[in-house]
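Everything on this sheet refers to the single structure shown next.
Complex shown without one protein chain; remaining protein chains in place.
Order of writing sets the chain letters: A, B and C. Residues in each chain are counted from 1.
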């Protein structure tokens, strides 16, 4: 991965990412983009919690969905749709999260992508919060 | 299903649903709750879209996640965690959506739930936008 | 659903089903096919068990995979590939199983299908053993 300044594709991806109104509502950032990998960070904000004080599962699902789509975009280009995702929730998240998606393989038409969501627990230790698997396909084929 | 006024469990579920800060940020409503079924409605709002003007996949995932969790709650009670969900995106959604989740079966410890997300297309016709399958398990067993 | 004798499409589907060598190895039958529904039955055979005497999860996965593919075939035709499946195992199965798949929706290119696997427990009662969700897509588009 290279920094945004070095990589025109990262800049284009950032423009697309930041032009998503829902991403603005969540307050997420695209922190990695390139060579089959994309990472989405979601800050700890009171508006993103469920009734027990943990990050809402829907926020974790958003991060996985978006990270998988952008990771697929690094190999398939920008005209893609996410066809489906599977999510396993391992632990509740009480702090900010980072969803890092990695392309496992691709054909001309689709990419299969895995995703790990990490957070920091009460002891300041990095923990795996959730995992995801998904596919994206090129539009119009 | 009975109306909220007739059903104390629906009132308790609504309190839990409406006390989720993220649900407030989305602006969703719990419109059905009881006997293995729960429905979550998300209005069409500009803040919920992605860069092409469709509802963000993360919003659909939120609705599926929450509908599955509350449907499971109708048979397992309130001390549950959603263990995982699988989502298939069939069509982009350009209007409000309703995610209706139905418990397919349950043991003492877990429930398996399916979910359909419907929207209205440009011709005013009801269309299936996405489907989901998930499980919820009782906490502490 | 109509019987095999009444339905040429069912006969064509049966020929395809019965020409699968792996289906012969398992000993499965296609017992329903038509109008968005397909059912696959797997008999109770000692060769299909795992080490604890229950039906192997892989046999259940086979039945779900095949039922989903054939159900999709009732709406998309025969030139299809199963793109993915998600399986939830709810209970071990100790007897024969029937996997019944139902198309939930379809576009011109793909169908999304759900599947329920039922068995009979020790008390002779019908029980839900597993559920599945999957998609099939038309080849060459």
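A few notes on this one:
Methods note: a contact is a pair of C-beta atoms (placed from the backbone, for glycine too) under 8 Å apart; a residue touches a chain by one contact, two chains touch by 3 or more.
Worth saying up front: this structure is predicted, and the values here are computed from it rather than measured.
The missing chain, though absent from the display, is touched by one residue of A:20, A:50 or A:110; that residue is A:110. For the chain left out of this panel, the touching residue among B:34, B:58 or B:84 is B:84. Seen from chain B, the chain kept out of the figure touches residues 83-84, 86, 135, 141. Residues 16-17, 19-26, 46-51, 56-59, 61-66, 69, 81-89, 92 of chain C touch the missing chain (whole complex, contact as defined above).
Touching the omitted chain from chain A are residues 86, 88, 90-91, 104-105, 107, 110, 112, 114, 116, 127-128, 131-133, 135.
As a convention for this text, only the chains that are shown with their structure count from here on.
Because chain B and chain C carry the same sequence, their contact can be compared by residue number, and over half of the numbers here are used by both. A simple rule picks the central chain: find each chain's mean C-alpha point, then take the one closest to the mean of all protein C-alpha atoms, which gives B. Chain B has its Cα centroid 21 Å from the Cα centroid of chain A. Measuring from the averaged C-alpha position of chain A to that of chain C gives a distance of 33 Å. The mean-CA centres of chain B and chain C are about 27 angstrom from one another, to the nearest whole unit. For chain B, residues touching at least two other chains, in rising order: 86, 88.
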